[in-house]
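The complex appears here minus one protein chain, its other protein chains still in place.
And now, subunit A:
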Amino acid sequence: MRSFKEIFEQYSWDEIKKRIYAVTPEEVQHSLYKRKKTLADFLNLLSPAASTELETMARITQSTTQKRFGKTIQLYAPLYLSNECQNICTYCGFSMDNGIRRKTLNNIEILSETFALKEMGIEHVLLVSGEANKTVGIDYFLNAIQLLRPHFAHISIEVQPLSEEEYRALHEAGVHSVLVYQETYHQEVYQRYHPKGKKSNFSFRLETPDRIGQATMHKIGLGVLLGLEDWRVDSFFNALHIDYLQRQYWQTKYSVSFPRLRPAEGIIEPNFIMEDRELLQLICAYRIWNEDLELSVSTRENEAFRNHIIHLGATTMSAGSKTNPGGYSVDKQSLEQFETSDERSMEEIKKIIREAGYDPVMKDWEHYL
């Protein structure tokens, strides 16, 4: 199978880094106003040189996003199925070496959480778990999806990397979209943060979107964990990945998320701090480069940032999120994966979106699609 690995190996981290930091203001201008944008333009727009053009980038981002997506924001909420995990990820609250109480939802608990989400008006749900293949593997997911499917219009899943056959099975069971983040494209740094468990296999993770694409999934969500390495370089590689995938799996939609490292119990401080201004620059760079990417901003981000991002490129937002299994109804006190910064309820977020002149969309999918 042809995969992204072949392309990835033609690039050097250090070379790309050098290029990003050598971008000139003239190159930024050129990229801002070119008609058809390429990856080289994305590189220019996420460079330090482009940071002085943020207002212009924001203006282009706003009009481009409105043209393609209208004045709408899609809303979803995560449903954490389990915090069991056999990986050691030194930044994650669910890390195996973290002595927390482990919890995996049973059927009754899954339905209880479902009804709590339905009360909030949720139609698009994102299923999340740690990586514990024996107890929370494909059979567990298929069972959960069977329970959930009658209740939601759109089901996404963010779990450990699976095989192509397993993705096919998920797709047939009613999953429309799979999210898998590379965390970082810097191989040595990746190894350092993921010393143990199945996740320590960098290449297997790198080729995961290919397997999802082969399984004809409707949507693939990508991203890097902002804070592990230099976000500019990591984001270039993430865009390179998307550029490859869009050509290879042309019937699939792509979305990008922007998980910035947030405090969680027992984890280390991020190595690289990404400021709000930089996150906005990155979001704008993605939008100006690629008009039809869905850009998703979660409750990791703070209220003020989220209030403004509604009209600055975001297409999708979560709201009222609980990041612990059972958090909505079953076991409100279990340990969360990360602290949410925006704790406002779904109703409050809808109100904010309307006040910004946008329409909050709860449902934009059907299960027969």
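Note that in this section contacts are C-beta pairs under 8 Å (C-beta built on N, C-alpha and C of every residue); 3 or more make two chains touch, one makes a residue touch a chain; residues count from 1.
Please note the rule applied: contacts and distances are computed from a predicted model.
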Answer for the undisplayed chain, UniProt naming, from "Transport permease protein", "Molybdenum ABC transporter ATP-binding protein", "Formate dehydrogenase major subunit" or "Thiazole synthase", is "Thiazole synthase"
By the document's definition of touch, the residue of A:181, A:272 or A:365 touching the omitted chain is A:365
Across A:72, A:112, A:248 or A:341, the one contacting the chain not displayed is A:72
Residue positions on subunit A contacting the omitted chain are 66-72, 123, 153, 218, 246, 250-253, 292, 354, 357-359, 361, 363-366, 368-369
